[in-house]
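Of the protein chains in this complex, all but one are displayed in their positions.
Up next is subunit A:
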């Protein structure tokens, strides 16, 4: 196990100080030293890179706190048993979503900006590497916080979809709702554990209930209107049908919304992968370009070599012919 010798170190510092004082060695210590230290700290390049990085981190931290604070209310909203203060309407939830998205966008833009500026004036390789790594950390942090947000949202959408699916388990509201409308009205409030579930059923019930008094009213004022009971029934049926169609459209739209959220999540994953591959493809491209250049140069070299070879041969031939001519000449000269 590790032993903390910081105190020992401080003690040695004191010992050294007293020893130096005794020996009268000028250390630049004492009063001057502390002043020096303060003096030295201020003109040091405060590194506005790191201060801005820290700013971005604190922003993201604020976003995280904001999301976490309202998370409980966001998710808990469907619980039947709850206090008045915690409730959140859908509009508030949408507001939160929007705000969070704007915030995330600004944060990621700030990171991009930092990234562009980070490499400007610095010449040292190590500092560059360090800054790239720091920016990677910050991006990672932002991604984690965004995950919080998307989890929340996914839970919300999933709940809505599930509710729609549950409500679809009852057959088309028209024939049944008319019969059990009264019984449902009575039993609706205390026994359901999700608020919105009664909502779609309330809707047909309400229209049915409206239709009934209408029916009753029409029945009473039979003589005034020219509507015959058959026509009324027909109208009623048409009403039911239209209501049913609207409902099913509504449900489908909700479902599709849920699917789209899932698909967008998958797309996120895919884009991540594609971006990763982009870097690799770039490097492959570079290599291929380099390879084609090398091959071109190689071809040139080969062509030159062939030429040299040919030229060389010509010279050899010439030399031999000259030699043979000179031999003939000498021979002729001698004889």
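The rule is simple: contacts are C-beta pairs under 8 Å (C-beta built on N, C-alpha and C of every residue); 3 or more make two chains touch, one makes a residue touch a chain; residues count from 1.
Basically, contacts and distances are computed from a predicted model.
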item: Per UniProt, the name of the complex member that is left out, chosen from "Sec1 family domain-containing protein 1", "DNA replication complex GINS protein PSF2", "WD repeat domain 43" or "ATP synthase membrane subunit f"; value: "Sec1 family domain-containing protein 1"
item: Selected from A:57, A:75 or A:157 as touching the chain missing from the view; value: A:57
item: Options A:5, A:102, A:281 or A:295, residue touching the unrepresented chain; value: A:5
item: Residue of A:94, A:262 or A:282 in touch with the missing chain, whole complex considered; value: A:262
item: In subunit A, positions touching the absent partner; value: 1-6, 8-10, 12-13, 15-17, 20, 27-29, 33-34, 36-37, 40, 44-47, 50-51, 57, 61, 64, 124-127, 129-130, 133-134, 137-138, 140-141, 144-145, 148, 252, 255, 259, 262-263, 265-266, 269-270
